[in-house]
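Handing you a structure now.
Only a single protein chain was left out; the remaining protein chains are all shown in position.
Note that the chains take the letters A and B in the order they are written out, and that residue 1 is the start of every chain.
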Amino acid sequence: MISVRGLKKHYRVHKRPPGLKAALKSLFKREYTTVPAVDGIDFEIKPGERVGFLGPNGAGKTTTLQVLAGLLYPSDGEVRVDGHLPQKREVAFLKKIMLVMGQKQQLLWDLPPSDTFELNRAIYDVPRDEAKKRVDGLIELLQIGDVVNKPTRQLSLGERMKCELAAALVHGPKVLFLDEPTIGLDVSMQVVMRDFIRTYNEQFGATLILTSHYMDDVAALCPRVIVIDKGQLSYDGGLDELVQRVRPEKRVAFRLSAAVPLSALEGLGKVVKNDGAEAVLQVPVEQVNAVVGKALQSLPVKDLTVENPPLEEVMSELFSRSRAEKGKAA
Amino acid sequence: MTRTLRALPTLLRIGLAEAVAYRAEMFVWVLSTTMPFVMWVMWSSVAERTPVVGQSGKAYSASAFSAYFFCAFIVRQIVSSWASWEMNFEVRQGTLAMRLLRPIHPMISYAMGHIAALPLRFFVVTPVTVALLLTCLDELPKDPRIWALWVPCMVGAWLVAFLSNIAVGTLCFFMESSLKVMEVWLACLMVFSGYLIPLDLFPPALRAVADVLPFHYQIGVPIEVMTGRHTFEQTARLVATQWAWAFALLMLSLVAWRSGVKRFQAFGG
Partner (left out) sequence: MGRYLQLLKLQLRTSALLAAQYRWDFLIDGLISLVWAATAIAPLLIVYSGRSQTMIPGWSMNEALVVTGWFILLQAILEGAINPGLQAVVDHIRKGTLDFVLLKPADAQFLVSTSRFQLWRVVSVGTGIAVFFIAFGRMGRAPSPAGLAQATVLLCTATLVLYSMWILIVSTAFYVVKVDNLTYMFSSIFDAARWPSSVFRGVLKAVFTFVIPLALMTTWPAEALLGRLEPVTLVYAIAASLGFAAASRTVWLLSLRRYASAGG
């Protein structure tokens, strides 16, 4: 469905040095630098897959999405989406895809979302009955029946984002690019959006690429993740394997009936937390059983759980590690 | 093509709904186009003291000035474009990307938005037209053939206004903002279109400059046709030149749009 080979996107930007003097100087002479936003990426995505793009700010996730959607021209390499070269922006291609950006909206600000739905129906030339069926389905699924006839400006952020998604799906795109679709939403609304996106993917078999700051989005939605850092692909595969690879440790959390001294814990593993009521240890996977056994004998344990380290921490470790490696290489 | 045609009625309907939502803004804009009335007062006070004679040898009486500036107001209401502001705004907000994702040429959706705003304009145009008919009927041409040509003349004027706006608007792909260029364009429009001063009163040197620029065809020509300043043959020639300008501007804006989008794809929005 999507194939990306050797994708590069370089920008030439004007250096803007700080200070008035330097600014005056740049009136006459400008210096440019080339910034490699994406610097050689390859991947293939099969129809119906849900893939998450992970990476720190400025890693090149959004740039990659924009190239895939045909908004940006690749500097080098080849990108194909369902057989089309996106940058040509052919009508047949545009009708197959949609890009939803959490920070940019397509809904008409002073009109109700239903008008935007109708506008998109006309622009994408969807037959009326087909569009009606689809829009009714979307309204029910997203539970936006009572907001689609209010002017967009009066809607809450969550309602607006739901309508934004619905507007993007009026033409039933086969490929859906989602750039930070849950940004700024509260936790329960994030869950609603996630459930909807998964349902849409399962019902219609649409291919889905998502970038998000919220690791939970990616964990809940995407069996496969692609990690982009500094414009390069640093991981492509299952989310669980990624966690295994970066942090081959588990977290063992004990609820304690009495406080224990730090020294009693330090022999068992790396202490993450010890506040009297709860203690958390970080333990290599193969030692988990032994540690649990020892702890049950020596500590006043009421209850214990074994879990993966939080995804946020895994990511920050992954990114800081790859940065350190690059620093060494340079 | 037929796909685009099928979309037009919906584009117009939504456009009208938007225009209704922005009616207060339109009203403020109308207040800012009252300059013809100020010019009318000024010129008719001049005309009452001394005779005003144009380069063509025809005199302008006080009532001729009334007719001229009433028509100037009417033409300005119908022939107006804000496409370059829209484009600059969308480039700055990054929402132009959303427009580029849609399988319809953005110039068409801008044009439909403009046309959809016209019905509201008639609320302002109608009373002024009534005033024009009541007070200056004698100044208007009696030849029905001229009025037949006036219709394509208004359409041509609108095309010149819209397409030149698009052409200037596409510059925002190449520079931070093309609003400043638009300001220069507007300033030239004010002087060289005949909006503030009938071109017939220009000294020959300025008149020669105005004749080679497109501005006259956007506002001055329709006014002159409405106020019977030209014979039928002259009118036909002017309308033909006007449509040639519209065609040239269409080609220019299509090319500018295409290379602008190329540049947008290279540098990002």
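Note that a contact is a pair of C-beta atoms (placed from the backbone, for glycine too) under 8 Å apart; a residue touches a chain by one contact, two chains touch by 3 or more.
Keep in mind that this is a model prediction, so the values were computed, not measured.
Peer 1: Decide which residue listed in B:52, B:67 or B:226 touches the omitted chain of the complex.
Peer 2: Of these options, the touching residue for the absent chain is B:52.
Peer 1: Of the residues B:11, B:196 or B:223, which one touches the chain left out of the display?
Peer 2: The one listed residue touching the chain not shown is B:196.
Peer 1: Touching the hidden chain in the complete assembly: which of B:78, B:140 or B:206 does that?
Peer 2: Touches the omitted chain: B:206.
Peer 1: Quickly run down the residues of chain B that touch the omitted chain.
Peer 2: Chain B touches the chain not shown through residues 22, 24-25, 28-29, 31-35, 38, 41-42, 45-47, 49-55, 175-176, 180-181, 183-184, 187-188, 190-191, 196-197, 201-203, 206.
The rule is simple: only the chains that are shown with their structure count from here on.
Peer 1: Could you please state the distance in Å, as a whole number, between where the Cα atoms of chain A are centred and where those of chain B are centred?
Peer 2: Once rounded, the distance between the two centres reads 47 Å.
Peer 1: Looking at the complex, which residues from chain B come into contact with chain A?
Peer 2: 3, 6-7, 9-11, 13-14, 17-18, 21-22, 93-95, 97-98, 100-104, 109, 261-262, 264-269
Peer 1: Under the stated contact criterion, what part of chain A meets chain B in this complex?
Peer 2: 11, 63, 66, 69-73, 87, 89, 91, 94-95, 97-99, 101, 103-106, 108, 110-111, 115, 118-125, 151
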